[in-house]
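Handing you a structure now.
In this view, the complex is presented without one of its protein chains, the others remaining in place.
Moving on, here comes chain A:
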Amino acid sequence: MRDGAAIAGLGMTELGRVYGRSPRRLAADAVRAAVDDAGLALGDLDGLLVSHGLGGSPGIELADTLGLRDLRLLTQMNSFGATAGAMVSYAAMSVLSGAATTVACVFADAPLKPKQSAGSAYHRDAPEWYGFGGMTAALGFRSVNAFYALAAQRHMARYGTTGDQLGAIAVSTREWASRNPLAQMRDPITLDDHRASRWVSEPLRLLDCCIVSNGAVAVVVTGADRAADLARPPVHVWGWGQGHPGHRKARGSAFGLVTGAATSGPIALKMAGVTPSDVTQAQLYDCYTYTVLVSLEDYGFCGKGEGGAFAASGALGPGGSLPTNTGGGQLSGYYMWGMTPVSEAVIQARGDGGDRQAPNDVILVSGNGGILDHHATLVLSPHRKGA
């Protein structure tokens, strides 16, 4: 049988309010951990893909930091929150084409500073503002919260989606997080807690927004045959796809209502040879509860406009028909951009989920970047494709 690509190693630093280590150092630590996890040595790597981050994140100089030599693949990649999926797919393609054999993919960032609120890490403020973009920020658009709120509100106005339906996503995600020792927010919450949490940008409340984390996550991608001989169970990469709708901000735009997942999902699922009904769990980028809701629709787990009712049905929580964000996602777990869903998918595919282990035969992983502008989808499985 033709060889496939697999994730053979996962490395995660401490995540959250982790201070005293630069993003480059965190990235190096995560790559070392991922290589070690796979039962490999750093010298076995012949490829390194480094994710763009918020600021101060490492570039290709990370190869020097790690002392890597004779690499066949080295680049920094950026499609915002879709980068992790894009990195894994590029690594898989490189392995399948023979361009490289063993590729580490890493994300690292350290936006949190001591004695600073989490929100301020992603917030702009200034006494004077320059140009048209500055004017937009001055008028109130000083973080992405307001832009996602506009998207969510548009969906509500169009389809009758409710705040409680968003709340159901916050609650089920926290329920999963309570079972994950790696999660930053593990105290269970109720719908009433969600209703009582302060407004950030209506219709989004504090509990609709993700947390912020310092740290790094890396994976090692290699051929499926080789992965089978390494230290940990291979996580097979069945399919991948990207979607970048390029909605014009003008009359007729589907901004906020349809995302790139509507494109990336079918591509990845077709490559994997499965349909949405075959997916046994989903790891969806959840910078906001709304991101999950609209992604569920665009992946075809429910119809357009039905994401709210689907989430409120209990489908996403433990015991539900589509266990989703089983590690607590970015809302309650840790915010490593697209590496949050990728890392939990690897843990689940290996059967290492402990109290939160969900059926793992077909795992859909979704990355989202910009304001629902960029999507990358992976389909992962503990089984060989077609086996």
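To be clear about the criterion, a contact is a pair of C-beta atoms (placed from the backbone, for glycine too) under 8 Å apart; a residue touches a chain by one contact, two chains touch by 3 or more; residues count from 1.
In this section, contacts and distances are computed from a predicted model.
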| field | Complex member absent from the view - protein name from UniProt, among "ChsH2 C-terminal OB-fold domain-containing protein", "Phosphonate transport system ATP-binding protein", "Ligase-associated DNA damage response endonuclease PdeM" or "Sugar ABC transporter, permease protein" | value | "ChsH2 C-terminal OB-fold domain-containing protein"
| said: For a quick check of understanding: of A:R158, A:R195 or A:K270, which residue touches the chain that isn't displayed? | reply: A:R158
| said: I'm checking contacts with the chain that's been left out. Which of A:G56, A:G119, A:G160 or A:G386 qualifies? | reply: A:G119
| note | Touch with the missing chain holds, among A:M135, A:A196 or A:A228, for A:M135
| task | Check the options A:A110, A:A183, A:V200 or A:A358 and report the residue that touches the missing chain. | result | A:V200
| said: Considering the whole complex, not just the chains shown, which residues of chain A touch the missing one? | reply: 117, 119-120, 123, 126-136, 138-141, 145-147, 149-151, 153-154, 157-158, 198-204, 246-258, 304
